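This is the structure, below, for whatever I ask next.
All protein chains but one are shown in place.
Read from first to last, the chains carry the letters A, B and C; within each, the first residue is number 1.
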Amino acid sequence: MFITVSIAILVTMALAIIRALRGPSIYDRILAVNMFGTKTVLLVSVVAFLFGRPDFLDLALAYALINFIGVLAVLEFFQSRSLRRELGAAQQRDSL
Amino acid sequence: MSLFLDLGSWVLFGIGSLLLFIGALGVLRLPTLFTRMHAASLTESLGTIAVLTGIMLQAGLTLATMKLLAILLFLLLTSPTSSYALANAALLARNRDQTREQADRK
Amino acid sequence: MQLLGLYNYWVFVVLLMIGFYAVIAKSNLIKKLIGLSIFQAAVFLLYISMDKVEGGTAPIIQAGVPDQIYSNPLPQVLILTAIVVGISTMALGLAIVVRIKEAYGTIEEHEAAAMDSEA
Partner (left out) sequence: MTILLAVFLLTMLVITAVAIVRTRDLFAAVMLLGIFSLLMAANFFVLDAADVALTEAAVGAGISTVLFLGALALTAARERESGDSRWLPLVVVVIMAATVVYATFDKPALGDPNAPVHQHVAPWYLSETPRLIDIPNVVTAVLGSYRGYDTLGEVFVVFTAGIAVLFLLGSGRPGELFSRPPDELSTGGLKHHLIPRVVGKLLIPFIILFGLYVQFHGEYGPGGGFQAGAIIAAGVILYALLEGETRALAALPESALKVMVIGGALLYTLVGVVCMLMGGNFLDYSVLSTNSVAGQQLGIILIEAGVGLAVTGVLLSIFHAFAARATA
């Protein structure tokens, strides 16, 4: 029964990768990466039981906690970049 | 007893797999960013709950169940938050582009 | 099935060469570093592929299961440390790229080289 779920998760992962490759916008890629992260947590949890070593859930726990940081960093990066660009544009307008 | 647990797991796994698959299909097929985000975030939460609860039924009352519970809790906290932050950032970027276009037209 | 058992090694080769291609063919220095990290990942994959024993499980000894087969711990130790070393050296590479950008105003290798030959 764990096999069925893991296959479903793998298919979902493949679809998420297609979205990440296709883009088109950066936000689509972030969405895909985020989704992929959640699916990895689920896959690892299922596979840990499939292999009969449930003590390896630590890995899933690590992803559940840390995956968030990457997404936040990316968003912060874009926010500050577009703000800086606006700042540059505002300075240009002022100098004209 | 274990028959009922197995049955419950099967049902939950079925629901979870179906939801995850539908969500992924939505992310792939829907036309715009916000509709795609909608598909992903709506199905993901329930799908995650279903799959992890299904595993919990199989694990029984062990340390593994506590870890699964923690994973579920963290995922339920972080996943909507990152969806929110993403949607917020995308919306702000779109609004900025629109105001810039309007400013350019003037 | 015999050939499927070699699939890991082929993926190792393909990844190694994808990384190598990025290092030699791309002019952008960050892209070169990304290629290098793919190259590195390929080597990790080779080592970890070698640690698997059929029917084995991770080498964390389970009490009360006397006849359990365990996979090989040695490649795991080497790669575990290599991952952390890899990220620190990658940071060093990125720091050098940042300094190159400050000195030359570009991170494209051919542009920087052209500036050098002009000077």
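Here is the rule we go by: contacts are C-beta pairs under 8 Å (C-beta built on N, C-alpha and C of every residue); 3 or more make two chains touch, one makes a residue touch a chain.
What you see is a predicted model, and the numbers here were worked out from it, not measured in a lab.
Enquirer: Touched by the hidden chain, which of the shown chains?
Expert: Taking every chain of the complex into account, the missing one touches A, B, C.
Enquirer: Pick out the residues on subunit B that sit against the missing chain.
Expert: On the subunit B side, contact with the omitted chain comes from 74, 77-78, 81-82, 84-85, 88, 92.
Enquirer: Mind pulling the subunit A residues that touch the left-out chain?
Expert: The list for subunit A reads 3, 6, 10, 13-14, 17, 20-21, 23, 26, 29-30, 32-33, 36-37, 40, 43-44, 47-48, 50, 53, 55-56, 58-59, 61-63, 65-70, 72-74, 76-77, 79-81, 83-84, 86-87, 90.
Enquirer: For subunit C, which positions touch the chain that isn't shown here?
Expert: 2, 4-11, 13-22, 24-28, 30-31, 34-35, 37-38, 41, 44-45, 48-63, 69-92, 94-99, 101, 106-111
By our rule, only the chains that are shown with their structure count from here on.
Enquirer: Could you tell me which shape the graph of touching chains takes: line, ring, star, complete or other?
Expert: Topology of touching chains reads as a line.
Enquirer: Give me the two chains with the most inter-chain contact pairs.
Expert: A-B
Enquirer: With centres defined by CA atoms only, which chain is the most remote from subunit B?
Expert: Here the answer is chain C, farthest from subunit B.
Enquirer: Any idea how many Å lie between the Cα centroids of subunit A and subunit B?
Expert: Here subunit A and subunit B have centroids separated by 11 Å.
Enquirer: Report the inter-centroid distance (CA atoms only) between subunit A and subunit C in whole Å.
Expert: Spacing between the chain centres: roughly 21 Å.
Enquirer: Counting only residues that touch at least two other chains, what does the list for subunit A look like?
Expert: 55
Enquirer: For subunit C, what residues touch not just one other chain but two or more?
Expert: Where subunit C is concerned, no single residue meets two or more other chains.
Enquirer: In the complex, go through subunit A and note every residue touching subunit C.
Expert: Contacts found on subunit A: 51-53, 55-56.
Enquirer: What does subunit C use to touch subunit A in their complex?
Expert: Those residues of subunit C that touch subunit A are 57-58, 60.
Enquirer: Which residues, counting only subunit B, touch subunit A once they are in their complex?
Expert: Residue list for subunit B touching subunit A: 6, 9-10, 13, 16-18, 20-21, 23-25, 27-28, 33, 36-37, 40, 44, 48, 51-52, 54-55, 58-59, 62-64, 67-68, 70-71, 74-75, 78-79, 81-83, 85-86, 89-90, 92-93, 96.
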